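And now, chain A:
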Amino acid sequence: MPHGFEPLLDYFIVSTILFAIGVYGLVTKRNALRMLFAIEIIINAANLNFVAFSRYLTNPNVTGQTFALFSIALAAAEAAVGLAIIILVFRVNREIDVLELRRLRG
Partner candidate 1 sequence: MAFLISVLIFIPILAAIPTFLIGRRKGVYANRFSLAVSVVILALSLYTYAGILRAGSGAEFNLVEGPIPWVTGLRGIDYYVGMDGLSAPLVILSAFLTVLVIIGSGRLIKEREGLYYAVVLFFEGSIIGFFTSLNLILFYVFFELVLIPMFFFIGIWGGPNRKYAAFKFLLFTFAGSTIILLGFFGLYAFISPPTFNITELVGRIPLWLQILASIAAFIGFGVKLPIVPLHTWLPDAHVEAPAPISVFLAGLLLKMGGYGFLRINLGLFPDASRQFAWVYILFGLLTMFYGAIVAVTQKDLKRMIALTSINHMGFVLLGGFTGNQIGISGAVFQMFNHGVAIGLLFMLSGFIHEQAGTREIPGLKGLRVTMPRTAILLIMGSMAAMGVPIFSNFISEFMVIVGAIAVDVRYAVAILIPIITVAYFLLVLRRSVLSPPVEGVKHHDMTPSTTTAMLLYLVPLFILLAFPSLILDVVNPASAVLVRTFAGV
Partner candidate 2 sequence: MVDIVFLALAAVSIGASVIALEAREIVYGAVALGVSFLGLAGFFIILDAPFVALFQITVYVGAVVVLILFTVMLIRREKGVKTPAAWERGVGIVAAAVLAIGMGSVAFASGLQTWVAPQGVQVSFREIGVQLLTQYWPILLILGLVLASAVMGALTLAKVEREEK
């Protein structure tokens, strides 16, 4: 396929927008699950960078793709732990609104 003619900037802009959406989600959401979504979006933005750079470098190498593979695997592990925590929190507190959890105060 004759793709890859777009300048790198286009990919970078997509990645930047995704990153910004992730940050937006973390700032505004209180639901722990949604915050987890936001984090996953940020990770995906980074992965897009890795793969794009890997293709666009003057001396292309696969390190970027390898990195993306690792990052996907790690993100899955992270999501598993995060979901387990969310389930636990919900079971004990009946609540996953992070701001409503405010037992801990000075």
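Criterion: a residue touches a chain if its C-beta (ideal position, glycine included) is under 8 Å from a C-beta of that chain, and two chains touch if they have at least 3 such contacts; residues count from 1.
Behind the choice of candidates: all candidates are chains of the complex that A comes from, given by their letters.
Since this is a predicted model, take the numbers as computed values, not measurements.
Asker: Need the partner of chain A in this complex, chosen from 1 or 2. Which is it?
Answerer: Of all the numbered candidates, the touching one is 2.
Asker: Okay, in this complex, where on chain A does candidate 2 touch?
Answerer: Interface residues on chain A, with respect to candidate 2: 1, 3-14, 16-25, 27-31, 33-34, 36-38, 40-41, 44, 47-48, 51-52, 54-63, 65-66, 68-70, 72-81, 83-88, 90-91, 94-97, 99-100.
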